[in-house]
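One protein chain is absent from this view; the other protein chains keep their places.
This part shows chain A:
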Amino acid sequence: MQMRIDPAASSDDLAREVADAGAARSLWQDAFIRLRRNKAAVASAIVLAFFAFVAVFGPALAPNPYDEVFPQYVRVPASLEAYPRADSIVPEFESVLARARVDVGEITLDGGTISAPIVTDRGIDPRFVRFVERSDLFTNARIEEVSPDETRAVMVADVKRTYFFFGTDANGRDLFARTMIGVRISLAIGLLASLTALVIGVTYGAVAGFLGGRIDGVMMRFVDILYSLPFIFFVILLVVFFGGNFVLMFLAVGAIEWLDMARIVRGQTISLKRQEFVQAAEALGVKPGGIVRRHIVPNTLGPVVVYLTLLVPKVILLESFLSFLGLGVQEPLTSLGVLISEGAANMQGATWMLIFPAITLIVILFALNFLGDGLRDALDPRDR
């Protein structure tokens, strides 16, 4: 490895010699190796990967669509068993047949099939099946054994088994599917708003810090002015003005959150600007744009990535807060914040409506914070 400069080997830092023997490794790879040793961070990364998968594919794989209303299943508790319960099938069958104004004989429930003889002097009408089909409990209703005079028949239907792992909400919608769609919306807003903040903040901060002097002064005073606006008020104003648009939502949040990012990046840039490698680039004749792009921004990324992982939960919480106020995403779409808000309203009768979205949010926030902590430790050069 040392080639012709062998005497130089004597002066090599021991650790470096060992590193030399190994494969090339960037600072990021180095940080990744440290991160991998942090168990909490690894577990968090796995949890987040799981939730990312849930956010993307979950709603498609869920047993019920997130926006379907089940009138028969309003506020049913969470259960791993399928609905309907055995004791509610027969009365329900009876009541739907009653709506068809037919006389019902003895109802027999046999496994997944329910049947009852029906009698009517108006004549058996094939449209009777619609009364049964309309119910959430039955499917594939059919009329069999119609008597020659068309006054007697047997109504047969399959019992529709529906799963509500997290129960249903006050409108009879599947909370499991809604939680998954909530994860999707919350994570998307968290990521998109944070990325908006990242792009604006890094660009603004790096430019202000690098140019310095009066331009820096003006740019940072503008940031100070934005800081002094009550920012919740600002977001509320935006949302009220433009309506609860999903895209606008993350733009608004990102447009507020970039202020911190700009300050962090500016501070980093000012100290980087005095580093010799920036001076070296100037001495090479590199234009300011090239210096910012190739030297300043890549070197600020360490703290920026850490701040980003802490910003995502902050944005999710902010979105939850806005949704809680009713300013967030609009029905039938939902987010974790909306679900928690509804759950809080129904806390007394339907605890599951609060517990499941709340636990999901807490787990995501924990994972993001642990990952952020782990990243900060892994990227901290002082520990190296």
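Of note:
To be clear about the criterion, contacts are C-beta pairs under 8 Å (C-beta built on N, C-alpha and C of every residue); 3 or more make two chains touch, one makes a residue touch a chain; residues count from 1.
Just so we're on the same page, contacts and distances are computed from a predicted model.
Look at the chain that isn't drawn here: its UniProt entry, checked against "Peptide ABC transporter ATPase", "FeS cluster assembly protein SufB", "Zinc protease" or "Vegetative protein 296", names it "Peptide ABC transporter ATPase". Within the whole complex, the absent chain has one touching residue among A:280, A:345 or A:359, and that is A:280. Residues 1, 3-5, 7-8, 10-20, 22, 24-27, 30, 33-34, 275-277, 279-287, 290, 294-295, 298-299, 301 are the ones on chain A that touch the missing chain.
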